[in-house]
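A protein chain is absent from this complex, but the other protein chains hold their places.
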Amino acid sequence: MNTITPLQDHACLLVSGPDQPGIVAAVSALTARHKGNIVTLHQYSDDPTGGDFFQRVVFHRPGLAAAIPEIEADLTSTLSSLGMTWTLTDQAVPKRMAVLASTSDHCLLDLLWRHRRGELPVHIPMVISNHTTTAEDVRAFGVPFFHVPSQGPDKAEAEKRILELLAGNVDFVVLARYMQILSGDFLRRVGVPVINIHHSFLPAFIGAAPYRKAKERGVKLIGATSHYVTEDLDEGPIIEQDVVRVTHDDTAADLQRRGADVERAVLSRAVLWHAQDRVIPHGSSTIVF
Amino acid sequence: MNTITPLQDHACLLVSGPDQPGIVAAVSALTARHKGNIVTLHQYSDDPTGGDFFQRVVFHRPGLAAAIPEIEADLTSTLSSLGMTWTLTDQAVPKRMAVLASTSDHCLLDLLWRHRRGELPVHIPMVISNHTTTAEDVRAFGVPFFHVPSQGPDKAEAEKRILELLAGNVDFVVLARYMQILSGDFLRRVGVPVINIHHSFLPAFIGAAPYRKAKERGVKLIGATSHYVTEDLDEGPIIEQDVVRVTHDDTAADLQRRGADVERAVLSRAVLWHAQDRVIPHGSSTIVF
Amino acid sequence: MNTITPLQDHACLLVSGPDQPGIVAAVSALTARHKGNIVTLHQYSDDPTGGDFFQRVVFHRPGLAAAIPEIEADLTSTLSSLGMTWTLTDQAVPKRMAVLASTSDHCLLDLLWRHRRGELPVHIPMVISNHTTTAEDVRAFGVPFFHVPSQGPDKAEAEKRILELLAGNVDFVVLARYMQILSGDFLRRVGVPVINIHHSFLPAFIGAAPYRKAKERGVKLIGATSHYVTEDLDEGPIIEQDVVRVTHDDTAADLQRRGADVERAVLSRAVLWHAQDRVIPHGSSTIVF
Partner (left out) sequence: MNTITPLQDHACLLVSGPDQPGIVAAVSALTARHKGNIVTLHQYSDDPTGGDFFQRVVFHRPGLAAAIPEIEADLTSTLSSLGMTWTLTDQAVPKRMAVLASTSDHCLLDLLWRHRRGELPVHIPMVISNHTTTAEDVRAFGVPFFHVPSQGPDKAEAEKRILELLAGNVDFVVLARYMQILSGDFLRRVGVPVINIHHSFLPAFIGAAPYRKAKERGVKLIGATSHYVTEDLDEGPIIEQDVVRVTHDDTAADLQRRGADVERAVLSRAVLWHAQDRVIPHGSSTIVF
């Protein structure tokens, strides 16, 4: 009853590029001439004069799958010539999401459980972990679990193994408290977006042990940040953040325990929005429709 | 630097009515044929199949003021024939807002002060109060103050006097903790929207003394609600709400003091959004773009 | 690392009753004369003149278990004679918590996960459900699951069966979205506190289908409330509440999905605080230290 059903015959079109008069009219005329009925439209310009333009349109079009090539050809001739970038996705086709995890299970289980409830419109072809702690839980959800150890000098080897597992099988990757730093080489080769959850309100407490640092600094709120992963550690475009109030009475362990609740909530929202094509990265920031 | 400047040559078009294919395209074609460049567009359908459609478009059109009659004629022939309702406003023309208050000054002063800072794009032709407590403060902001007593049997007389003051002079009315219940007769005759701030999280604690009731019920959060006023007391369409956490340690007076902060914040947001044509009432609810 | 370890040789003393001079001194002298070192003390008076007094003291006392009878005798002679009520608990002994659930699993699984992570200092001797939906999940946590159907005319029979299962085995009961209304007879006979989660910000939307009602009323925040169960439905003392912001764009199903996150968070906090002896009911309200 509260599931998110994949929408049959609904397309999501994301458009971005230099703002210019007539863009909205051009896109809506295009959808109209392909018999699409716009059901949701979001639009944003970061500066009406010489800024960038972003649009998300969901339209209903009976027989969508067969019509996609024709619509894409029109998009190329209509939008690409204006210097605009676009993607068109069939909302009936769930994205394939791999999850990488370590020993902490709160983010991982929250994703698997939401998926089982029908709240995350994705397929989960695999969970990969550098530990075996969560193997039994993962498989109980009917999801394949692969153990790729990462200790010691074999980090490059581990990354190579992970890339082999992912290749051709996934549309995006989620780091659900995966406690290894991925190399720039890995990120260049993975070829799909990678979403991370960082256990602080970035840019505060960049790096390791943020809850301990938060306790030492005596902050009155702690937070979590989900962002796309880039080669600059903890600097990728932020998708979602949230915080929770703490007091002097909370120990560093309390912060960690309470922060875990914020982490799983923030990561789940970020993953849902990405799965629904609601997020457009833009430089070091994101547009979230 | 953080003021909200009235936008020259920008029109805001609100459209609502039965959802139907091609509405977005029809509106964007119309703005294009009047040389309008869409800078912001929000759209919402409460049900893609047979539901209602709502749209807010802001477009830039050099020489807007002179073009408005022509655009309105086109809107009538294009949209009214589809059963759609619309309003077109020139964003360079601030709405005229009257404020009604009693003895509490927190909501009133917050509105006047935001207005002086340039954060509320309205004109304030008058403040009306059934007490004289705030007269000096109001006039220090350069705003006319009228005292209309309401005690005793002269309530109908007071409402008549208020209607005379408002007639033709205002585009909407704000009840900033005005402690009189306006009659159905007044509401039918005032002819402009009336926005109220209620000192509880409606529909909890309808009626008088909500903070005392909240203390008795032992709630852990208290709130405030801004809504359009209808004849059904505390039942009008909600524009904005917010809450703040309280504990057993807070007395009823503490709740009142802390609630006052929520009241002024919620009312200020509701007034700003109304002034910016962001709110469309829809039955007992609102669409807030 | 972020577990909540039961504290060896630590006692928690809750005191409440008519406020009077010297109570704090009397309690701290008592703990001192039993060689207890106070590590945490919270105190609250709802009215310094003729009001009620509440205190929570945690003290460290080597060899606590053996000393408890002697301390209790002293508490009786010192505090009971002043008309005060008190309870003394050994913090090394986890409370035994039964969970009643129906088909929704979000609150139930959240409690079981937290318990497995060591974040809930309780024992869970059983889960009882009027459906079998969650049986497999529950048993995977190593927790016994009992199916007690409640459909049709056998409600009294079902309650009798539940009482038999609980008798002598539990210290409190949690209704984790248990969709049956417990009779007054059940509540009088169960003999332990019963904690419920209600899917609205009480007292708004009392009764059934609160998310549908919230959608109809057009509220801008939805919430959840955890409270002790009394014979007056949805009127028991509130332990914890929280809310989340929603918009016109959220459907009733969205409200239900997003509300589920608030429900499980609020219930988990209420259960933790009850397990830690932090909550003192007081009339229709609670003191939460």
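Each chain gets a letter, A, B and C, in the order it is written, and its residues are counted from 1.
Just so it is clear, contacts are C-beta pairs under 8 Å (C-beta built on N, C-alpha and C of every residue); 3 or more make two chains touch, one makes a residue touch a chain.
Because the structure is predicted, anything quoted here is derived from the model rather than measured.
K.L.:
For the chain left out of this view, which of C:His60, C:Lys95 or C:His248 touches it?
P.N.:
C:His60
K.L.:
Just to verify: which one of A:Pro121, A:Gly223 or A:Gly259 makes contact with the chain not shown?
P.N.:
A:Gly223
K.L.:
Residue-wise, where is chain B in contact with the chain that is not depicted?
P.N.:
1-4, 105-106, 109, 113, 117, 119, 140, 253-254, 256-257, 260-261, 265
K.L.:
Since one chain has been left out of the picture, which residues of chain C touch it in the full complex?
P.N.:
On the side of chain C, residues 21-25, 28-29, 31-32, 37-45, 48, 60, 245 touch the unshown chain.
K.L.:
For chain A, which residues lie in contact with the unshown chain of the complex?
P.N.:
Those residues of chain A that touch the unshown chain are 44, 46, 201-205, 216-221, 223, 237-238, 240-243, 247-249, 282-288.
Simple rule for what comes next: only the chains that are shown with their structure count from here on.
K.L.:
At the interface of chain B with chain C, does the proportion of residue numbers present on both copies reach over half, so same, or stay under half, so different?
P.N.:
same
K.L.:
Taking the mean of the CA coordinates per chain, how far is chain A from chain B in Å?
P.N.:
So the centroids are 37 Å from each other.
K.L.:
Can you list the residues of chain B that touch 2 or more other chains?
P.N.:
Residues 44.
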